[in-house]
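For this view, one protein chain was removed and the others were kept in their places.
This part shows chain A:
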Amino acid sequence: MACQLDGEVELSAAVKIPDRLLKRDQERVEAAERRKEVQESQTVTEEKSDYFSRGFNAEKAVIESLLSICSNLDRDKAPRVLEEVTLKIQQLQKFFNDSVVFLTQYELRQAQASLHTLQSTLDEKRDELLPKKKFAFRSRKAETSNSKATPVSTDSSQHSKSDGGTQDARSAELHVADGNIGAEQCGITNVDSQTLTMSAEEIQQRDVLLTHLTNCKVRLLGSPSTLHIKHVRDCEILCGPVSSSIFVDHASGCTFAFPCQQLRTHNTTDTRVYLHVTSRAIVEDCSGVRFAPFNWSYPGIEADFELSGLDKDRNNWTLVDDFNWLAADTHSPNWAILPESERRSSWD
């Protein structure tokens, strides 16, 4: 009875508890429940991304070990291992793509960086271990400074089909290059510390390629149809109006000046671009790229502008898209406008 009485007393006491306190208690209980829910859902995503990390890292380790052994392999075994690595990286990329939805920004970036590193290591090993591409045109060293670089063609007669036996995919590419008799590649490759000029007759409305140049000054006095610049270091490259796109990859410490329809800049660091672009310039995997308005000229540039079809009055040199920086509200740290005080005004 006493008990019951006590109970009653308590009950009546409880009834007297102000609503305010009751409400607060209820909120506390609800909050605890919410926390529990959040925790539970977190463990679900944690489990998923944990599953991803473990799977990803295990596969990454396998690929890394394959890559590390292939330098010590017999020449004839290396292509097969590299082909296997190619396939594994592809599968890993797909695994990553399929997991994107439940990964955190941090994990995304980590995984992307790892994939990127694996891919570049693979590319390096390929360069190191596999026969060089046959369509790399003959390297022709300029003999004297100010010498004229002439367009060099892929000379199919020079290349025997010595590696015709291998079955890896890469050799298919080599065969093509070997069989590629009609097509000529116009450009300059493998030159160190020279001044090189190509004239209008050589480059007019052609696709021009400049690769593996170090510490060179290059003048292209005409209007190419398109221009590719790859693996250049400490070079100054000036070019007349390019009808379509200019594609730059792996440049560092360079100065460029050219007009074009599109500029596509990749893997480039510490480089100044004096630009006239009628649509847009982009950067991807770049840092320290700085832009200024195109201000170089040469006799005949007006006619070359005409020929290129570029609008001389439309220059969007300040509109640069960084494909690694999609935040609209903050400026990409990878490119900037070159301050006027640092711009060059004379080129000779």
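A few points about this structure:
Methods note: a residue touches a chain if its C-beta (ideal position, glycine included) is under 8 Å from a C-beta of that chain, and two chains touch if they have at least 3 such contacts; residues count from 1.
The criterion applied here is as follows: contacts and distances are computed from a predicted model.
The listed choices are "Ras-related protein Rab-30", "ADP-ribosylation factor-like protein 2", "P-loop containing nucleoside triphosphate hydrolase protein" or "RING-box protein 2"; the UniProt protein name belonging to the chain that is not shown reads "ADP-ribosylation factor-like protein 2". Residue-wise, the contact with the chain that is not shown comes from A:94, picked out of A:54, A:77, A:94 or A:331. From the options A:59, A:107 or A:207, the residue with contact to the unseen chain in the full assembly is A:207. Contact with the chain not shown here comes from a single listed residue; of A:63, A:78, A:118 or A:186, that residue is A:186.
Residues of chain A in contact with the chain left out of this view: 86, 90, 93-94, 96-98, 100, 112, 133, 135, 169-170, 172-173, 175-177, 179-180, 182-186, 205-207, 209, 211, 225-226, 228, 230, 244-245, 247, 261-262, 264, 266, 278-280, 282, 284-285, 309, 311, 321, 323-324, 326.
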